[in-house]
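Removed from the display is one protein chain of the complex; every other protein chain stays in position.
Chain nomenclature is as follows: A and B, assigned in order of appearance, with residue numbering initiated at 1 for each chain independently.
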Amino acid sequence: MRSLESERDTLFVWVGEKATHLVYTLRRSPLTILGLAIMVGFISVAVLAPFIAPYDPIAIHPSDRLMPPSKTHFFGTDTAGRDVFSRIVYGSRISLRLGLIVTGLSVAIGSLIGGTAAFLGGRIDDAVMRFTDLCMAFPVFVLAMVITASLGPGLTNVMVAIVAIWWTVYARLVRSKVVEVKEETYVEAARAIGASEVRVFLKHVLLNSYSPVLVEVTLDFGFVVMLGASLGFVGLGAQPPTPEWGAMISSGRSYLKTAWWYPTFPGLAIFLVVLGANLLGDGLRDILETRTR
Amino acid sequence: MIFYILRRVFWVIPMLLGMTLIVFTLSHIVPGDPVATALGPLATKAAVERLKEAWRLNDPLPIQYLRYVKQMAKGDLGFSVYTRRPVMSDIRKYFMATFELSTVSLLIAMVGGIVLGAISAARKNGILDFMVRPLSLFGMSMPVFWVGLLILLLFYYRLGLIPIGRRIGLFIDPPTRITGMYIVDSLLTGNWTALGSAIHHVIGPALCLALCPLAIIARQTRSNLLEVLDEDYIGTARAKGVSEVIVVLKHALRNALLPIVTITGIQYGYLLGSSVMAEVIFSWPGIGRYALTAIRHLDFQPVLGFSVVMALVYMLVNLIVDVSYVYINPKVRFS
Partner (left out) sequence: MKIGKVCLVVLAGVLLASLLGGLALGDEIVLVAARPKDGESLNPITAAVSLGASRSVNLLYNQLVNVDSEKDFNVVPGLLTAWETEDYITWTVHVREGVTFHDDTPWNAEALKFNLDMWAVLPEATFMVYAGAAGTTEILDEYTLKIELKEAVPLLMDFLQTAWCSIISPTAIKDHATADDPYAMEWLNDHEAGTGPFILESWEPGERMVVRKWENYWGGVIKKTPKIDRLIYLTVPDAAVRMMMLEKGDIDLTGDLSSEMIADLEEMEGIKVEGYSGTSRRTMIFWDITAPPFDDLRVRQAINYAINYDEIIDRIDLGYAEKLCGMPAKGYLGASPELAGYYTYDLEKAKQLMSESKYADGFEVDLMYDPERYANYEDYALYIQSYLSEIRIKVNIKQVVLSTQTAMQDEGDYGMGLMLYSGDSVAMSADAVRWQYCSHLPTWGWRGSHWTDDTTEVLCPQALATADRIKRAQMYREIDLRAHELAVYVWITQLKPIFAMQDNIVNFRSCPPYQEWFWQVEKK
């Protein structure tokens, strides 16, 4: 009992130290704060979408066809008279959810498989690594495109396709980290005290490989959002009338000249989210990795 | 060394097999009927059945797969229902356009990225340096298809600087086909008119694709260079009174470029993938557009062929990158 309590205490202290350090370094990096602000902003927009969006993102208003940006329609309207601003606001739900689910699932699956493989080693390790090699032998977008095409267009299938590729990234990452940590003295020590293998694995090994994963997740979040939008753009993602950003640009691209706002604002939204994730991830890397630039 | 290359080349085979197996299985889950597509909406059921029989689409899946692999070994990637041509001949035609586009983009990205990165490192804390980091993050965050639209609107429509919709001028005959890449072919045949026109036509889509890798390479160059500039031997060179430009160009850059070479392979994969979107926007007749059309028409043989070729090229490029890395940097040993 006592040892558990003290363990918990040390964990608290450890988290506290890390947090203080994080806040301290964050303050010195305006770009990271900007990234954080963008991400927080978009997440709030997604959560509060019904309160922010002035119009229904799906209901059509034929008489308001292709209205330029104005006080009533901040970002103008599209060919069906739908408010582009409202669609972008609701679209943030789709893109952020895609990013979260895909990175979340990929991390979970990847670290489980990668960690296990590294911990067990031997044949299993080899097999898993060969499989990840296989997935990495493809240009990502090509593979995502082919898988989505095979499963049929749609948002769920886009997620399935990206997760199917993406977990390998984390599997490799976690594996290399685990292999590294496995040999550390404190893990050896834990084992020597008689801690069970599972416990050693979960507590000491996996927890200690978190920082590169966190950085990777943040950077990948942007990449995944972009990938989802790209699939939407080529017509393999969300189907109409879903307000997906990539699909919006795809439909709006014919109106680039006659109604510039239609393809422009969804593009800006994608750009901002990806930028936010990149800024944040970049900052986190600087903070969490001791090597400074 | 040779053993290493051989082993890497040998690895390509199981990789290709594994990958075709995955894509083959997936593509047969697709609802929809390629034969019905082939015959058009006027086809009778009997005609569909007859053609299915002729193409042996009623065989069990594993047998169809084995047949596919056997054909693939002979360089036959099957038959496109939609274009009514062997997939191989389609791919040979469209792929080179994509290859030309992505290679030019890579060149732009590397030259631009290294120059930008080097300047900003050399003038550390100068205005350019101050801009490079946020700018490169901006570049990395721009969706390719969005950049493409902006380039289209600005450089084609408003400024009229670049042509679109073709690989070469309307009234210029393509150069004699040697590689299928217009730029290379016109260089080889000394057809300067075609060369000029081909370069002019590739610039727009290539710029659009190059933006993101350019940003990444610029960043990487900058940070590598800064690290190298801190090394002792640079200090020595400086102490000897070598001018700063020479220091950066001759001593530091060469060493800083080594890690850049390794990321080239990854960037190339990115370029191959996103060229699909640039092709759609700029009406560039490449393999991505071909694959998209095939996907829309549930024509799975071209899709399969497309992924095989893309993976193969990607693997080969990475192999070349790794081998050349060894040449540049003899310190690396193979295990």
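Note that in this section a contact is a pair of C-beta atoms (placed from the backbone, for glycine too) under 8 Å apart; a residue touches a chain by one contact, two chains touch by 3 or more.
Note that the structure is a prediction, hence the values are computed from the model and not measured.
A.B. asks: Touch as defined at the start, partner being the missing chain; which of A:His73, A:Arg87, A:Arg253 or A:Arg285 qualifies?
C.D. replies: Hidden-chain contact among the options goes to A:Arg253.
A.B. asks: Of the listed residues B:Arg219, B:His251 or B:Arg289, which contacts the missing chain in the full complex?
C.D. replies: Residue touching the chain left out of view: B:Arg289.
A.B. asks: With the missing chain put back, which residues of subunit A would touch it? List them for me.
C.D. replies: 59-60, 62-63, 65-66, 79-81, 153, 235, 239-241, 251, 253-259
A.B. asks: Over the whole complex, note the residues of subunit B touching the chain we left out.
C.D. replies: Contacting residues on subunit B, toward the hidden partner: 31-33, 36-37, 39-47, 50-51, 54, 82-85, 93-94, 111, 115, 152, 156-157, 160, 163-167, 169-172, 174, 192-193, 195-197, 199-200, 280-283, 285, 289-290, 296-298.
As a working rule, only the chains that are shown with their structure count from here on.
A.B. asks: Nearest whole angstrom, what separates the Cα centre of subunit A from the Cα centre of subunit B?
C.D. replies: 25
A.B. asks: Over in the complex, which subunit A residues touch subunit B? Could you list them?
C.D. replies: Of all residues in subunit A, those touching subunit B are 31, 133-134, 137-143, 145-147, 149-152, 222, 226, 229-230, 233-236, 246, 249-250, 253, 256-257, 260, 263, 267, 270-272, 274-275, 278-279, 282, 293.
A.B. asks: Tell me, which parts of subunit B touch subunit A in their complex?
C.D. replies: Within the complex, subunit B touches subunit A at residues 15, 18-19, 23, 26-27, 29-31, 133-134, 137-138, 140-146, 149, 152-153, 157, 223, 226, 269-270, 272-274, 276-277, 280-281, 291-292, 295-296, 300, 303, 306-307, 310-311, 314-315.
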